[in-house]
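A single protein chain has been omitted from the complex, and every remaining protein chain is retained in its original position.
Letters A, B and C mark the chains in the order given here, with residues in each chain numbered from 1 onward.
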Amino acid sequence: MTTELRTHAQRASERIPPIALPYVSERARKALDLVEKFVEEECIPADAVYQQQIGKTVEERFNSHPPIMEELKQRAREYGLWNMFLPRNHFKEGAGFSNVEYGLMAEILGKSRIASEATNCAAPDTGNMEVLAKYGNAAQKKQWLEPLLEGKIRSAFLMTEPNVASSDATNIELAVHQEGNEWVLNGQKWWSSGAGDPRCTIYLVMAKSDPNNADKYKQQSVVLVPHDAPGITIHRMLSVFGYDDAPHGHGHITFKNVRVPIGNMVLGAGRGFEIIQGRLGPGRIHHAMRSVGAAEKALDLFVARLNDPNKVAFGKMLNEHGVMLDRLARARIDIDAARLIVLNAAIKIDLSNAKGALKEIAEAKVLVPKTLLETIDMAIQAYGAAGVCQDTPLANMYANGRTMRIVDGPDEVHLQQLGKAENKRGQQVLKYYKTQDANVERVLKSHGLGKVDPLQLNRESGKGGSRL
Amino acid sequence: MTTELRTHAQRASERIPPIALPYVSERARKALDLVEKFVEEECIPADAVYQQQIGKTVEERFNSHPPIMEELKQRAREYGLWNMFLPRNHFKEGAGFSNVEYGLMAEILGKSRIASEATNCAAPDTGNMEVLAKYGNAAQKKQWLEPLLEGKIRSAFLMTEPNVASSDATNIELAVHQEGNEWVLNGQKWWSSGAGDPRCTIYLVMAKSDPNNADKYKQQSVVLVPHDAPGITIHRMLSVFGYDDAPHGHGHITFKNVRVPIGNMVLGAGRGFEIIQGRLGPGRIHHAMRSVGAAEKALDLFVARLNDPNKVAFGKMLNEHGVMLDRLARARIDIDAARLIVLNAAIKIDLSNAKGALKEIAEAKVLVPKTLLETIDMAIQAYGAAGVCQDTPLANMYANGRTMRIVDGPDEVHLQQLGKAENKRGQQVLKYYKTQDANVERVLKSHGLGKVDPLQLNRESGKGGSRL
Amino acid sequence: MTTELRTHAQRASERIPPIALPYVSERARKALDLVEKFVEEECIPADAVYQQQIGKTVEERFNSHPPIMEELKQRAREYGLWNMFLPRNHFKEGAGFSNVEYGLMAEILGKSRIASEATNCAAPDTGNMEVLAKYGNAAQKKQWLEPLLEGKIRSAFLMTEPNVASSDATNIELAVHQEGNEWVLNGQKWWSSGAGDPRCTIYLVMAKSDPNNADKYKQQSVVLVPHDAPGITIHRMLSVFGYDDAPHGHGHITFKNVRVPIGNMVLGAGRGFEIIQGRLGPGRIHHAMRSVGAAEKALDLFVARLNDPNKVAFGKMLNEHGVMLDRLARARIDIDAARLIVLNAAIKIDLSNAKGALKEIAEAKVLVPKTLLETIDMAIQAYGAAGVCQDTPLANMYANGRTMRIVDGPDEVHLQQLGKAENKRGQQVLKYYKTQDANVERVLKSHGLGKVDPLQLNRESGKGGSRL
Partner (left out) sequence: MTTELRTHAQRASERIPPIALPYVSERARKALDLVEKFVEEECIPADAVYQQQIGKTVEERFNSHPPIMEELKQRAREYGLWNMFLPRNHFKEGAGFSNVEYGLMAEILGKSRIASEATNCAAPDTGNMEVLAKYGNAAQKKQWLEPLLEGKIRSAFLMTEPNVASSDATNIELAVHQEGNEWVLNGQKWWSSGAGDPRCTIYLVMAKSDPNNADKYKQQSVVLVPHDAPGITIHRMLSVFGYDDAPHGHGHITFKNVRVPIGNMVLGAGRGFEIIQGRLGPGRIHHAMRSVGAAEKALDLFVARLNDPNKVAFGKMLNEHGVMLDRLARARIDIDAARLIVLNAAIKIDLSNAKGALKEIAEAKVLVPKTLLETIDMAIQAYGAAGVCQDTPLANMYANGRTMRIVDGPDEVHLQQLGKAENKRGQQVLKYYKTQDANVERVLKSHGLGKVDPLQLNRESGKGGSRL
């Protein structure tokens, strides 16, 4: 790789923050540099082809499979970059990296819209593969996990619904009940991401199986539903700002007496929450690190603009304007801080598991999109009108980044949970201050002193008469 | 240590962020817990005694040496906690810890106003000891470094001046010239921190020795000036918000024909910049980590207020107000991010040196005070009027924290330098985009495609006549 | 009008801020309520028809004139709402309102995407009509102003160029030179807003006529160019985030030896800056007040979401979450403040003119989009995924709002100019403090006092010996 195809003087492996170095194996460092090479040399130059191969009309765009994607997948396999996301300590099916190692790769993948899919590391397949690998039975693995691992099919996770506050997942209403040896599903889902892709042939559907269960976290189940089961209608796709995200897309789907075999239940009826909670941790790390990569890309674009010799305003290049350098520095700090937060969370998952890293994951979930959006917004402003149109990727990146504050739970939900978790030490803190107050009195006394206020006055009304 | 004397369920060593763990030796972890024990059990309870022993009038307050400080220093030595700040890879005189290890300790020290001095880890002595250990000759070390390392005297670093923009250190004017075998100093300094302490007997003075040198970074020298050299007047002390920071204080000092022996020059005339640049890196890490500790303390106070059963407003305890939990969570995230930024900078220093960690140090220098001030401000608001007065340490902490955005260079200077450093890759970035543009064209062509805009129109005025 | 068709209990005229009331005539208040009625009852319900009538393909979308627009224009005339934007003190051709009166109407118009055009108050026609009315000669008025005032044709103002930093308008390069009795134009423009509309038949083109003029503000001219003059090509339209803004659109246009009659110069060669400076003031007020209306609309949508009984999350409706009420209140404050800033600017224009209100206009230009974007972003977050897709207007509003920080000069340009203007009183301020310092000394002296520092010390090294 020549240095021309990087925006930094150092390779990706050389840019790993020193604090994270002990957690990254030599093998992972080499793979990381290969990822950078693959993304820069293969994926980014291919993006324009991909966009054109999608087509123009709505029907075309959501029925296309750009041939160049298969070319890229072939190349990725040649590079040895495939399924890097499956962490080695939990799955034998993957490429044998840890979450933090893959996290660093995901940052690089995040610089291209198509690189994640090309390396079979694209959401929502990644999470779905984790679910199937962890909770699926042999038949389910055979039928769905194997082709997913091979990149032969794609999948969707159907969770969100339009008529309830889905940020509270206990609210979901799509119903599933048993009839004979079949599960029957009725209801609707939206933001079914990936459902637009013609290769998306399997849906993991979060459904309400036991609405009267006293434990509201045991009312839900995850059912495997083939995309062509009769009764399913994809009514429309949802746009993100003005973008349709074709062919992937975000579907609004109804289920009318959709029937699947009894064996299509994952893990067991009523265990939906258990499944989604295990599913979300690493996925949030992936999203977060790709977003860090997107933020770096926005920063690159910003730097390019600052140094564009054609953009001389009021007698100075943009890189001579102090306001611009100030922003550049602040973005640099914020991105570096956000990256460390994500890497620390990934390491916590690696050292324990997603449940043990709830706090750290929530921190990453909230901090990263904020940083990303601020960085993109800064870049847009430097580009002016060019920043909001098709001539830079910034506006599209902003749209994607904006959804990061919403998907997998809006900021507000994570912040309330994080706040409550932190507040759990409330009683200990109260006790601490009580003890310290007693200690202060004790130490004062042992030194012959008592409590004295710096502005002590002790002026009594009865003593003395008029004050003037 | 009983759990009552902590605000967290876990010990300090257990709270080390996972990502930093590989850099912290078993010995350092034990020392870290000892630091926590010492600070919580000895220092914090002693603070009220210390405050009373300072006295009341200005003259008293800047001529006092509270006896309890010597008690605490004795205790610190018994704990084996002394001079932990001197990093093992550069100095043999210290306690044998790395910068990141001491950084973690500094966070805990930052919870008490007197703990740093009690362990002989207080600024500006720490930086001055580093200077003397690194650049001092044998005689200088004997006379000044030894008693400093023993905690027998204190010192000040005289740099800032009132009549120039000291944020640009080339501006300083206090003049030094040679007469016979003496250096003669004339001029003024202010913000000479520590000069109020009666034990402060040595000043390291940054002076202009060669104002006409073409290289403006070689005009300055660092001269060792005993506090009692004739011609020195401490005119007044400077307040920080309303606080006088006695007995330490911040002096406004004039030099009128002050004479010191020729041997009192450090390293050599004209080498002042070299000295201060080496001095500032670790010092900024110390400040930053103490500030992280202060932020944690503010968070503790915030949590205490949220859980105060007497503070029921509008039918709810404060911990039931969503706005409060939201703020608590955001502060948690920001503090954790700031800590990682500092630890990463400390590790970078440990792995290379301060010069190699310029970017990381600058990031910590800017990010930490911002986080600290926001956290304190949040806590003040939760306490209401109690938060701005002497009944909590918050207002005083805010005042101290506010200076952190100024001392050792204001935010603006660091941001401009950081921005310029980041912008250095400008030409590489431009070249990158040029190459990628060519690659895109090549790949399009190889797939039989050309550049097409998604909103291509090609409407020519000559072709077709009227548009309606 | 029944109260059902308002989101407020009070009519628009009743919601005028008290401070602005003296500037709004009885006639304008009645018109304002009519505008509200027209927008709510006619325009907003018609929007879906308008959108469908635009068509689907790029070619269709930028060649359509939705018939419903002519219906609405007919209705607007029946309401007596036509050309309200032309201020009465400068133009006889308008509806006889002041800038502040029309500003209040523009706020209401800003709640609909089509209401401004329906009342012939849409940009860029408004500014172009002002230019022609103010600077056009009789022939130009006859040919272009009359049909514009009648709403029979539309127009574009071609200013921005892709290859230079257009934020500094002296940079524009499109060249015009005289050949015989014709002007010949060569070069390119982009962000030619409105150029997509098939009824857009006249371009006001800012061109460089005298590139060597020593006064760089006299190098430009405004030339009237019919859209069908040979040599013009509309290459493509520019998107705003993912939206194409059809049929209006933003064109990227080239001029190749485009020839127009010598009489098509406005005001005279070299007077381009004079023209655009007069043009921009009121236009910024219009944009700003429509943006205030958009912010109110976002707030309405936010309120609707807070009160949606289906959106119960974690056991509470959104309007019971303190964080939401906090945001609602802050948005209310910020919108009200922004409105006052705009109205004050409009009044300043009415009392003097745009040049006399430079500061006030710049304040509105910067403050309003910031407020608008923050409000929309808050609403999007409350809606979650529904907020970024086609099911609410929020994402589209955000895209439009985002451009407001760029069009007519980016924030940064206005802030630098505003900062410089404020800084002009620098010398007076310095003199003031010098005088006051002298006054303080005088008054101290007259009371038998001298300057004393609160922390005065005057400790001299020579006097006294050891400090301990």
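Following the convention adopted for this analysis, a contact is a pair of C-beta atoms (placed from the backbone, for glycine too) under 8 Å apart; a residue touches a chain by one contact, two chains touch by 3 or more.
The structure displayed is predicted, hence computed values, not measured ones.
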Omitted-chain contact residue, chosen from B:Asn163, B:Asn257, B:Ser352 or B:Gln427: B:Asn163
Candidates C:Glu93, C:Glu182, C:Asp228 or C:Asp453 - the one touching the absent chain: C:Asp453
Of C:Ala139, C:Ile262 or C:Val443, the one touching the omitted chain in the full complex: C:Val443
Residue of C:Pro22, C:Gly180 or C:Gly315 in touch with the missing chain, whole complex considered: C:Pro22
Absent-chain interface as seen on subunit B, which is shown: 56-57, 160, 162-168, 171, 190-191, 238-244, 250, 310-314, 318, 321, 323, 380-381, 384-391, 395-396, 398-399, 402-403, 405-407, 410-413, 416
Touching residues (missing chain, whole complex) on subunit A: 58-59, 62-63, 65, 198-199, 201, 227-239, 244, 251, 321-323, 326, 453-462, 465-468
Residue ranges of subunit C at the interface with the undisplayed chain: 3-9, 17-20, 22-23, 40-41, 44-49, 51-52, 68, 299-300, 303-304, 306-308, 319, 322, 324-330, 332-333, 336-338, 340-341, 343-344, 347-348, 351, 359-360, 362-363, 366-367, 390, 412, 414-420, 422-423, 425-433, 435-436, 439-440, 442-444, 447, 449, 451-455
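The definition used in the following text is that only the chains that are shown with their structure count from here on.
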Mean-CA-position distance for subunit B and subunit A (Å): 34
Where subunit B and subunit C are represented by their mean Cα positions, the distance between them in whole Å: 45
In subunit B, residues with contacts to at least two other chains: 322, 326, 453-455
